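Complex shown without one protein chain; remaining protein chains in place.
Residue numbering begins at 1 within each chain, and the chains themselves are lettered A and B in the order written.
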Amino acid sequence: MTTTSEPPLQLTAGEQLVRPSTSLGVLSRPKGEVGWKSWLFTVDHKRIGIMYGAAALLFLVVGGIEALLIRLQLAVPGGNVLSEDAYNQVFTMHGVTMVFLVIMPMAAAFANYLLPLQIGARDVAFPRLNAFSLWAFLAGGIFLNTSWFLGGAPDGGWFGYAPNSGLVFSPSHGMDFYALGLQITGIASLVSAINLITTVLNMRAPGMTLFRMPVLTWMLLVVQFLLLFAIPVITVALFLLSFDRLFGANFFNVAAGADPLLWQHLFWIFGHPEVYILILPAFGIMSEVIPVFSRKPIFGYPFMVFSGIAIGFMGWGVWAHHMFTSGIGPVSVAVFSLSTMFIAVPTGVKILNWLATMWGGRLRFTTAMLYSVGAVAMFTIGGLSGVTHAISPADTQQTDTYYIVAHFHYVIFGGSLMGMLSGLYFWWPKAFGYKLNERLGKVGFWVLLVGFNLTFGPMHILGLQGMSRRIHSYAADSGFNLWNAVATAGSFVIAVGVLLFFWNIGLSRRRARGAPPLGPDPWDARALEWMTASPVPTHNFDREITVTRQDEFWHRKWGYDENGKVVRIAPTAEVAHDGSAKGVHLPSPSYWPVVVALGLPFVAYGLIYNLWITGVGALLILGGLYAWVFEPPDDPEDQAHDDHHESDPSGDTGNGADGGGSQDHNGGSADGDGARPLAAAGAPAGPAAESSGNQP
Amino acid sequence: MSDVASPETTVSAPAATGHTAAAHPPTTTGLTHNKLAMWLFLGSECLLFGALIATYMFAKSRLPAGELGPNDVFDIPFTSVSSFVLLMSSLTMVLALSALNRGEERNFRVWIVATALLGGTFIAGQVYEFTVFYNLGLGYTTNIFGSAFYTLTGFHGAHVTIGIVMLMSTLVSSVRGRLSPRNAETVELIGLYWHFVDIVWILIFTIIYLFPQ
Partner (left out) sequence: MTQTPSVPTEAAEDVQPADAETEDVAAEHDAEHEHPSDRQYVKVALILGALTALEVATYFESVHHLGDAALYALLVVLMVLKFIYVVAWFMHLKFDSVILRRIFVAGIVLALGVYLVMLTAFRIWGA
């Protein structure tokens, strides 16, 4: 339906008819669709999403190895696999890695890849900022991990309680790496949050009202708002810590009258929303997977959405339940105890709705479905043990024991990670054009599930027996021997499960060579991303999609006969796009996001070692931003739009100079993206909305 | 919209729908991406400065008796003047934008320069103030009040400085003829940032300086 001169190529309404000046030719934009450069300089949300995912899996291996070291150390009483010092570093980095470098980027991977597709958009609102977020996250992650080779990793626990994290108790550079590294990943998250919120609010396809958006989109939107407001809080906390450590400030200096509880408050004001930042994406994924494999729409869609929003709101009012034993006083404890019990309600609503979605459905237990159901079950266990923490007298017993460790692994591993594995199996064909092997996937699921429960189930018992978390070793007569041995055995079963996943990728990839193409919709799914080819072509959709209801795609395939029975009304091939549109105007790749991101770790190293290095970093950032702002809006050689000069969005000549000034640590470059790339991305597909004949 | 066949129609149609549609591709909310993003960023900054102000208030309440405190260093008349200067820079900022909207390039430049100068005066005042405080014995590491005070006002000062850099960049664009009423939004966004920095100072001035110590 599309040729190079037909409507899809035109941007909808309102472009400025200006061919931007190309006088700044020095800053030409990168070209090319293949090779490592095309990935390094890409601004395509799908490639960025894939790279987020790959990085998260890489860090999963790193964090997993750290976990195995912990379990080896604790396998038998009096273990001596690691020294006390090394043990502190390993458990700290295990936590930091899993939270900030595995779950969060994995959620970002799904958000980047799927958000624009689910709302029927061409790309995100600020494609270059999007690339910047990815590289800044990666820079932060690598920066953190280089601490292993530079005198020792952070050793103050993942929540870095002051004054334990101060110079007196943690004299190595480890905690500096922690504070600055998380600062960098924080910038990445904040920029990405601003970008994705703008995308969802501003770039929905015609008819895609907020309450027609898939639940995943909703949950990701809530998460981005949580990030938007939570990141600055930890930014401040980390600054205070850094200033204490680097410049001798007194924020946590008890001798000067300071109160280290300040850190705890600030950290958990961020930290509790962070918990929902970790889990809500998985909730969204489960809410996509379960309806598809139950062949029913999600039960109680509005309840799903509102409970997600409610969790997002209430998540701000429960932070002090992490501090029940810190002496915050009986009134505070009572208030936060109550609010914590309340937050279980919307979560319960979600669990009920997933079950009700499956109830009476035609269930297909694919690997993705297994992981989703597994995640619901495991999360429920973790949620229930969580409610026991809300009861402050009980919590006083449980605080800092293995019971807590068991609880948050059930929610974060059992809930978040399993949910995301479900998502990986589910959307893998969408991203790569082949399915992961189902047989191996199912075996992997069961291995993982058994290993998971073997590892973390016994920790409930250990905790109630009184085993402290973060303890380096225990005596043979403490009564901890059996369950620790079981947990260690279980952790290796988990490792096998994860390896099976990686093996599955390799195997499926090999088998997919030469196989017939998969088609757009291998699962008979419901949301818009399944309406275009797999793997998704660079331009996403061939035509603009006009949405008339929730689950638009599914309703175009299926209708009801006179008896109310569900019947096929159109073959998928007729409904879905084949990705053949040519010449769609897309944002050009750019060198500068990666350059600016590269500057960040230099600044951080410099703050630790030598301010000259900071200068180099600052120059990279400033130069990068300047070039970013002044790079030509388009690559004139790019044949994709060569014949559409007239319709190119203007490079908006003025915008250039300004955005660059906002090199604010806090992601101030939100306004630094030229109007050009977003204009290109912002114009969904063209004036030719789908002919209504396509709709049942 | 399937009747839109030629680029001509595509372009002329939206002109009737008002300025948002004319200057930018249509968006779901009718707001431009940049503007939405700027407000999101400012919403986020509320939490940042909130944390810094709260930290300051907490630190001040825990300052041991006998330590060098606010009463020993603050010079309210001086700070009042510099606060007033910053407040007035918000006026010149809106006047600059409104001049640009009317296409009065010359007036625009005058007001932008005025804004940047007022901002610069404020920063100069801050540097002077810091110097005086330091000479009175209040260093960054002296006590928790010193750490918290310099951190809070330093963060604010850094924001003002970034604002000045952005203002100067628009000035350069304008002089080079790269600015026109159709780019007014970029200036508007810088203005938003500038006013935000100003309201943060409104809070700081009252809470940190004027509250009875």
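Please note the rule applied: a residue touches a chain if its C-beta (ideal position, glycine included) is under 8 Å from a C-beta of that chain, and two chains touch if they have at least 3 such contacts.
Note that this is a predicted model, so its numbers are computed, not measured.
> For review purposes, identify every residue of chain A that touches the missing chain, sorted by number.
16-23, 25, 201, 225, 229, 233, 259, 261-262, 265-266, 269, 316-317, 319-320, 328-329, 332, 653
> Could you list which residues of chain B touch the chain missing from the display?
11, 15, 18-19, 22-23, 29-31, 35-36, 39-40, 42-47, 49-51, 53-54, 57-58, 61-62, 76-77, 80, 83-84, 87-88, 90-91, 93-95, 98, 101, 103, 105, 175-178, 180-182, 188, 191-192, 195-196, 198-199, 202-203, 205-207, 210-212
Quick note on the criterion: only the chains that are shown with their structure count from here on.
> Please work out the Cα centroid separation of chain A and chain B, and write it as a whole number of Å.
31
> Which chain B residues qualify as touching chain A in the complex?
Touching chain A from chain B are residues 1-2, 4-5, 7, 10-11, 13-15, 17, 21-29, 31-34, 36-38, 40-41, 43-45, 47-48, 51-52, 55, 58-59, 62-64, 67, 140-141, 143-144, 146-148, 151, 158-159, 162-163, 165-166, 168-170, 172-174, 178-180, 182-183, 186-187, 189-190, 193.
> Residue numbers of chain A touching chain B in their complex, please.
Result: residues 7, 10-17, 125-126, 190, 193-195, 197-198, 201-204, 208, 228-233, 235-237, 239-240, 243-244, 247-251, 253, 256-259, 262, 266, 269, 646-647, 649, 652-664, 666-668, 670-671, 673, 675, 678-679, 682-683, 687-689, 691 of chain A touch chain B.
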